[in-house]
Structures are given as C-alpha cells and as structure tokens.
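Omission of a single protein chain aside, the complex is shown with its protein chains in their original locations.
Note that the chains take the letters A, B and C in the order they are written out, and that residue 1 is the start of every chain.
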Amino acid sequence: MAPGRTRWIIPEGFIPSESLPGAGRPLISHEAACILNAGDEDAAIEIMVYFTDREPVGPYRVTVGARRTLHLRFNELEDPAPVPLDTDYASVISSNVPVVVQHTRLDSRRAEVALL
Amino acid sequence: MAPGRTRWIIPEGFIPSESLPGAGRPLISHEAACILNAGDEDAAIEIMVYFTDREPVGPYRVTVGARRTLHLRFNELEDPAPVPLDTDYASVISSNVPVVVQHTRLDSRRAEVALL
Amino acid sequence: MAPGRTRWIIPEGFIPSESLPGAGRPLISHEAACILNAGDEDAAIEIMVYFTDREPVGPYRVTVGARRTLHLRFNELEDPAPVPLDTDYASVISSNVPVVVQHTRLDSRRAEVALL
Partner (left out) sequence: MAPGRTRWIIPEGFIPSESLPGAGRPLISHEAACILNAGDEDAAIEIMVYFTDREPVGPYRVTVGARRTLHLRFNELEDPAPVPLDTDYASVISSNVPVVVQHTRLDSRRAEVALL
C-alpha cells in the first residue's frame, strides 16, 4: 500500500500580502502544502479552510496523479473562493488514497523576519 | 470524532523583546500556538507555562469555538501573569476535546537571524 | 534494536539555483536529508525522487555506516541523474535497517526570504 494517511491537518496559515519588490513567482510570499502521492492510483484531494471568526470554506478540490508530487500554494486556490491574505487560517486535507503532506511558508516581507 | 489530541507539548519558548523598528502587530517578534478545533463542540483550552528555574505558571484559559482556528500569541497572554520576554519557557496545552496544535515563532530582531 | 524506521518521506523539495554571491559549500542553497544510523549494522539506503509531471527517478544509493550520520545533499546526487534545480520534487528514502531522517533546506537567495 502507498505510504501515508488520508487526512492531514495544518493549523498554521497566513499568507502575507507583502513580498520583496519585484519578486517573481518563486519569491512571492506564499504558503504551500507539499503533497506526495507515491502510490499507483490518482489521489482525489479535498481541502477545507478554517478561520478565526467564520464558518469554514471548501472543499477545494485537486488531483495528485499516481507517483506524482504537487506543491500546492494556498495563494493560488480560487474555487470556491480565494484564501484571504493577511488573515489567520488553518486547513484540513483529505484524500481518497494515502498521501503524505508537508507544510511550508516562504515569507519575503522583510529581511529581518525569521520563522521557526 | 474531531481530529487531533487533547494534550500538546511545546518545549521551545522564547519571546524576543526586540523587533524591527516600527513593526506593527504582524511583524512584532512573537511565539504562537496555532490551534485548530475542527470539531462541532467548543474547545476549552488550558495552558501551563514551564520555566528553567521556578514553578510552572497557569492555567491560562482560552476557548476555541467549534470549526474555528485560534493563532494564540504567548505575548498576549495576561492572566494569571504575562509570559516574561527574553526568557526560556515551555508549554503544555490541554483541551477537553481533540484539537490540533502547531507551534511557530516569528523573530524580527535582526536580518542575520535564521531559525530552524 | 536501533531506533528509527526503514522508510521516510519528504514531500517538500526545491533546490534554488541562486545563492548569495561568493558562497562556499556551507552557504550554497541546498536541501539535505540528515540520516542517523545509530545501530551496529551499516545501512543501505535507496532514494526515489518524485516530480510534478513525470515518472520518478532512482534509486539513488548511499551507505550510512554503523554509528554514523550522513547529511546528504540532494544537490550532490549524480547517479542515475542530478536532481534538477528550481524544480518541485519529493523523495522517499528506504533503508534495510532502521534509521532516522530529518529534512532541512538552507536557502541563501535573498536576505528577505524566511522559511517555515
């Protein structure tokens, strides 16, 4: 069986609206869910986004092909609604087959910022 | 049942008293516990803070509503006592229902600082 | 028995082609899999690398001696093919004996970049 689990949870979420001047896609501030589907069956993924003071939004739907990885940027989700910037959120990622998910943020607002 | 566990532990804790000049709330140096309550019942959270050389302080109490996330900054805890700055601490987070917790620090003291 | 597991998965992978000017090996942008073999038998490691839009590449083979650590840089893998730069990837690390793996990236493209 493919490695992983069918549900992953990322409590941290915050997409800064600021980035370094002139940043292209690689250096624009973003949050990502890096998803690996190491199995032999396509993964149908559903993402629910949670907020501080209103009901969750979703599901967002993406497919990760068999033996493929998708580094999904929350900034680029559009349907049913873009994820708001400068806003605390969290996410629950569900899959019909086991996958592995790793969360990252690239934050290019200021030289002084370091993240742990 | 909602995803998660009823006890989470964060051994790292250190809130720098310095931040980049003119930083507003988003860029002030801080430590956060990002809590997701994906369940249908409000979560009653208790936090105990541990130190290097004295007895623990707490419980701090917060509520995270059903289907809500709270990105709680340790800097903003006040009762029973503010968390001291520039001081090593650790925390134990307990909940009456399962939640998921992720720890982060934003450190804006100096451009040279990077954190792993 | 030695601590660890025989399979580890790192969904995040991206080696920036840029580094700070004049960077030597310590400061060149890189991704690493830090592997500890705390057991008394050498570990035969195989790494498969997964991509967004093509079939996985590998296995890459390395040995980590008994009671040794290897901080393996993906940048330095060559056989069967170098890992492409500026490209999303993921990896699955398999071992014949239990090992422990920790993933890190050092990114020295720009002062403004912070990573979580």
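Please note the rule applied: a residue touches a chain if its C-beta (ideal position, glycine included) is under 8 Å from a C-beta of that chain, and two chains touch if they have at least 3 such contacts.
This one's a predicted model, so the numbers in the text were calculated from it and none came from an experiment.
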item: Hidden partner chain, touching residue among B:A2, B:L20, B:V62 or B:V92; value: B:V92
item: Positions on subunit B where the hidden chain makes contact; value: 7, 9-14, 16, 48, 50-53, 55-56, 86, 88-90, 92, 109-116
item: In subunit A, positions touching the absent partner; value: 104, 111, 114, 116
item: Touching residues on subunit C - with respect to the absent chain; value: 3-4, 12, 19-20, 26-27, 32, 34-36, 38, 67-71, 100-111, 113-116
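Note that in this section only the chains that are shown with their structure count from here on.
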item: Chain whose averaged C-alpha position falls nearest the assembly-wide average; value: A
item: Interface composition of copies subunit A and subunit B: same or different, split at half; value: different
item: Rounded Å distance between subunit B and subunit C, as computed from the means of their C-alpha atoms; value: 31
item: Residues within subunit A bordering two or more other chains; value: 12, 109-111, 113-116
